[in-house]
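Quick notes on the structure that follows.
All protein chains of the complex are present and in place, except for one that has been dropped.
The block that comes next holds chain A.
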Amino acid sequence: MALPLPPGLTPPEVAFLCEMELVTVIPRQRLDGLELLGGPTPPLTPPLRANLPLWLALLLKRQRRCNILAPPWLHPASLTSILETETEHSKAAFSPAPKLPPKSLSSSSQLTLSPPFLPSSTADSRADALPFHWMEMGELLLSGAADDIADADLVRRLLRDLREVRMAKVRAGVEVLDAGGGVQMNGVGGMEVAEGRAFIGGVVDGLRRIGASREQVKREREAEERERGLANTADDDYDAMDL
């Protein structure tokens, strides 16, 4: 009954979250709008574009009922320029993620949306920023809809390159980890969090434990020195008397 997994999401669970992202499809068959639990889907009329959650788009794609329009950031040109940013311009930090839209003031009671519920992989999303679920999105689209992606092999290679560069940054970032926690990791992706969680969390927690014992040792040493200090002054007094 109880979940036997340690804290933190597993890679399939991160991919599950990613499947809720909206993507743009070009339907090849007519399909009425559906009343789903997660809100109504738009009616599909070829050749009008429509935004659907990724899981539904992949289901339709598998049955050859639609084509998926790859998000702008998944084009070879955008990936090349993002890769250049990652390697040339910001050697330590990740390339910035797409900004969260400004919070509207009138609907302060409304829930704040965040990935995967922001349209960061639809046809009109930004081309120059990797969304939170970039790795999963790329992987799912390459395996489920490779024929809809221009230059799929090049895209696959660029994604692999990006992953390497960014994982190297995660590893290099270990040096700034400290026991107090509080490390900024803007632009990190969902799968990278899942991969790095055990390691980064372990390092921070381990450092905290070492820090705790070191703190205790320091406190003990101080107490000891205070005692020895008292003893030393007593010795000095003794010496002085001897002379």
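Keep in mind that, in the parts below, contacts are C-beta pairs under 8 Å (C-beta built on N, C-alpha and C of every residue); 3 or more make two chains touch, one makes a residue touch a chain; residues count from 1.
Quick note on the criterion: contacts and distances are computed from a predicted model.
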Per UniProt, the name of the complex member that is left out, chosen from "Ribonuclease P/MRP subunit p14", "Alpha-soluble NSF attachment protein", "G-patch domain-containing protein" or "DNA replication complex GINS protein SLD5": "DNA replication complex GINS protein SLD5"
Residues of chain A in contact with the chain not shown: 1-5, 7-9, 13, 16-17, 19-20, 31-32, 34, 36-40, 55-56, 59, 97, 99-106, 110-114, 116-117, 132, 177, 180-188, 190, 193, 197, 200-201, 204-205, 208
